[in-house]
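Below: one structure in structure tokens.
Moving on, here comes chain A:
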Amino acid sequence: MLRVENLTVKFPSRFGDVTAVEDMVMSIDVGEIHGLVGESGAGKSTVGAAIIGLLQKPGYVADGDMMLGDTDLRRLDRFEAHALRGKRISMIFQDPQTSLNPLMRIEDQLIETILAHEDISVADARTRAVDLLDEMGIENAAARMQSYPHQFSGGMRQRVVIALALCTNPELIIADEPTTALDVAVQSQVLDLIRRLADVRKVGFMLITHDIGVIAQIADTVTVMRHGKMIENGPTAQVLGQPKEDYTKQLMAAVPPLDRKIARFKVPDEDGIITPSEARGNAAEAWLMRGIKEDPIGLTLDQVNVAFPGVRTSLWKKPDPYVALRDISFDVKPGTVVGIVGESGSGKSTLAKTLTGLIKPVSGTMTMGGAPLPGGRERARNHPSRQLIQMVFQDPFSSLNSRHRIGAILAEPLWLYGLETDKDARRKLCIDMLSLVGMPPEAIDKYPHQFSGGQRQRIAVARALLARPKVLICDEPTSALDVSIQAQLLNLLKGLQAAFGLTVVFISHNLSVVRQMADDVVVLRNGKIREVGASETVYTTPTADYTKRLLALTPVMPAAWRA
Partner candidate 1 sequence: MGRTFGKSFVLGGALSLAAISVQAETFNWASTTDPQTMDPHAVNSAPVLSFLNNIYEGLVRRGKDMSIEPSLATSWEPLEGENGWRFNLREGVTFADGSAFTAADVMFSYERASNEAADVRSWFAPVTDVRVVDDFTIDFVTSAPNPLFPSSIANFMILDSDWATANDAALPARDAENFATLNVNGTGPFTVASRDPGVKTVLTPNASWWDTAEHNVTEATFTPIGNSATGLAALLSGDIDFIQPIPLQDVAQVESRDGFSVLEGEETRVIMFGFGHEHDTLLYSTDVTDVNPFQDPRVRMAAGHALDMASIDRVLFRGKIETANQLVPAGISGYSDANENRPDYDPERAKELLAEAGYPDGFTFGLKCTNDRYINDEALCRAAASMFAAVGLNAELSTGPVRDYWPQLREDDFDMYLLGWSPGTFDMEHPIRFLLHSQDDEAKLGSWNFGNYSNARVDELLPLIQQEIDADARQAMIDEVVQITQDEVAYIPLYTQPLIWASKDNIDLTQRADNFFMLRWVTVN
Partner candidate 2 sequence: MVYFIAKRLIQSVFVMLAVAFLAFSLFRFVGDPITQMTGVETSVADQERLREDLGLNDPFVYQFARFTGDMLQGDFGFSYRTRQPVAEMIATRIPATLELGIVALLISLFVGIPAGVYTALRPRGVATQAILMLTLVGVSIPTFVIGIMLIFFFGVQLGWLPTFGRGGTVHLGGWETSFLTVDGWRALILPAITLGVYQLTLTMRLVRAEMMEVMQSDYIRFATARGVPMGRLYFKHALANTMVPVITIIGLQFGGVIAFSIVTESVFQWPGMGLLFLESIRFVDIPVMGVYLVVIAFFFVLVNLIVDLLYVVIDPRLRIRDVS
């Protein structure tokens, strides 16, 4: 149905044209789900945008053919193209939170779309809309349809989005990371829905995602992309099962498995990442040893509760607080890694902030190595824990001050905690630390924006280590990274943890990743602990149903495919 031949998309820039997609070839049949997989910057989304004709200015299709049935998409003028959108091709965006007009009722948005393409009465349009929402699994759609987007939960919203994309019965739907913003539970529901639509309604899907698990689960055929080029394509089982290309193999190797813990990922040296040079690495290593190796330190949380003031709605009565964490109690044994898993809103990050003293618990006690650990503002700026507990954040793009040089960022903890008073010594130490995390020494004089996400995350780790911490808190350190980069970072963290006997609290929504890191696991949901235990037991014989469900729903690849 859709045939794309040597499609080439270019973006003019002041450095001349940048080729975003080159000689792309693919085809999608009726009712086929075609996965388009690749790491960030691979040009997946650009392909989708080119097909539906929504390339961001000033990008343009430089070459190639795009045929939808017998319509040549490149020959259409502005108006024909617009008329075709929705009618025959439609699109689903990543974030359901932002893809609906917040000021319009769902009903209006649906009806408006239907009427835009079909000459039927409003009443008919409404009935169709209702049926559609039913089909999407929204109870008493007729009533719910009157609501505004903000009145739906994320999953529901994505269903509405899909309904909107479907309401005009398009032949092809381009789904750009449709489940990335969703929790596993919702994700699997949405994936099922897509599968069903493909089978029942015979809609063709182009499923753009970076998550190989998702592809493996529902894609019939798959195209692997890198740097705007097609690496290989074909039936999913064949491409992912017996990959021909090295890149595909590496990709598969980097995917963390859910069902077992692997010591080290097999990853190629990413460009820019150097293997720690003995001299330098050791220097920093020795410096760290002096501070850390002896007596690692543990954490204990006892009956910790965290609540935020709710939104005030009356002059008189105080709003009921919103409880973020309820009766949290667990131990982090010295020198071990505790993984904390949970869906969004489970309170993972709140927990991290509480430990680091950004948030004050309303009740409960925290201790570090037996000594009480005050929370929030009560923790003095010069409290020892300020130094001993360091954190690695989720977003590598915002965790480093983009206006400061790497050198300044790294040196900050050194002088702040008076660990190294001499300026030159600080600089040298920073350079060594960089090489320890696998970064070249030149990096020290550059600005964060000159590095990739993975590199920044390494720098963030270096910054944390330079405080000579005993406890390292990692809040979703890899969730913004591509799998291969994620693999590298996980390797790094494992290495450092082993080397310096760091106590690590590793927070992630991704069970597979946590399994690779954690000795013990804490499963959070809605601010409550559902299950605690050694990760082996929790992963193999979960007791809480919630844990069971999570494990069941996480998309996995057939064991057979593993390289």
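Behind the choice of candidates: all candidates are chains of the complex that A comes from, given by their letters.
The criterion applied here is as follows: a contact is a pair of C-beta atoms (placed from the backbone, for glycine too) under 8 Å apart; a residue touches a chain by one contact, two chains touch by 3 or more; residues count from 1.
These numbers were taken from a predicted model, which means no experiment stands behind them.
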item	value
Complex member touching chain A, one of 1 or 2	2
Residue ranges of chain A touching candidate 2 (in the complex, touch as defined)	52, 54, 82-87, 89-91, 93, 95, 98-104, 109, 112-113, 116-117, 147-148, 150-153, 156, 161, 164-165, 168, 312-315
